[in-house]
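I'd like to ask some things about the structure below.
One protein chain omitted, others in place.
Up next, subunit A:
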Amino acid sequence: MINAKPTLKSTLKALLYLAPLLIVTITFTIWPLISSFLMSFYTKYNYFTNQVKAMGGANFAYLWQNPDFHLAVRNTLVFVIGVVPLTVILSLGIALLLNQINWLSSFFRTIYFLPFVTSTVAISLVWNWIFHQDNGLLNALLGGSVDWLNDPHYSLTALIIVCVWRGLGFNIVLFLAGLNNIDNHYYQAAKLDGASAWQQFTNVTLPMLAPITVLITVNEIISSFKVFDQIYALFHGQAGPANADLTMMYYLYQKFYVEGQYPVAAASGVVLFIFIVIITGLAFWYFQRHSIKIWGRRS
């Protein structure tokens, strides 16, 4: 029935259907979320007996003064600012090119998608070769002699290159889907209205790709903030030379697994969470404000 009103019985029945997923989600996502949030306020705590003797903001105060954490925040922000725009622009560009070729198009699409399905460890191994100071491909191409992975001035750039390269495939596929959704009539109309190829790109392609661009940008911001495994694999379990690739997630990992400072790790997790919320919030706020330009409707 379309016009059925919810009753107590129907609500209970719905809950029953939802129960399997709800139980799993609450146990493995919601509950750890809450407990780690609480843990960030434990100042005297025995992890193994789970005894809390005192609570307070000391963990946050510690982070506020800890130079390593400052470095982690700085590195993370540099990383996000380096990766996100590059990934979005490059994947859009490649998607546009791929959209133009008809010949062997699925072959090229597969090639670009491959990094996404390859394991991080394998990728890091290959990039270790590429970045090698004496025999590496990159130095051979650039004609320099940069020690990409061991020089603190370059190691964050090296990380950004690997992460951009790895993220391309998936975002290209998303952009290609977006491009396929643009009705050819818009291009024909624009052409007859006198739009040049560039004007067609700025007046048809870009505005019509706006929704997918928002999705890719926000998704890329969130996943860049959480970067960890690429660092771990690329620098063999280190945070780069002289902690040059220490990100917030890596800091959290070190505090938790290496140093055993569980409440500090939890507190840094909360700070990371707040960063992500603020930045994605800002992104959404921006897109909402400009929604008329982007989607052609008021929201």
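Heads up, the rule we're going with is that a residue touches a chain if its C-beta (ideal position, glycine included) is under 8 Å from a C-beta of that chain, and two chains touch if they have at least 3 such contacts; residues count from 1.
The rule we apply is simple: contacts and distances are computed from a predicted model.
For the chain that does not appear here, its UniProt entry gives the protein name "ABC transporter domain-containing protein", which is one of "Succinate dehydrogenase", "ABC transporter domain-containing protein", "Ring-1,2-phenylacetyl-CoA epoxidase subunit PaaB" or "ABC-2 type transport system permease protein".
Contact with the omitted chain, checked across A:Ala72, A:Leu149, A:Leu168 or A:Val204, is made by A:Val204. Touch with the chain omitted from the figure is made, among A:Lys5, A:Lys53, A:His185 or A:His236, by A:His185. Subunit A meets the missing chain through residues 183, 185-186, 188-196, 199, 203-204, 207-208, 210, 292-298.
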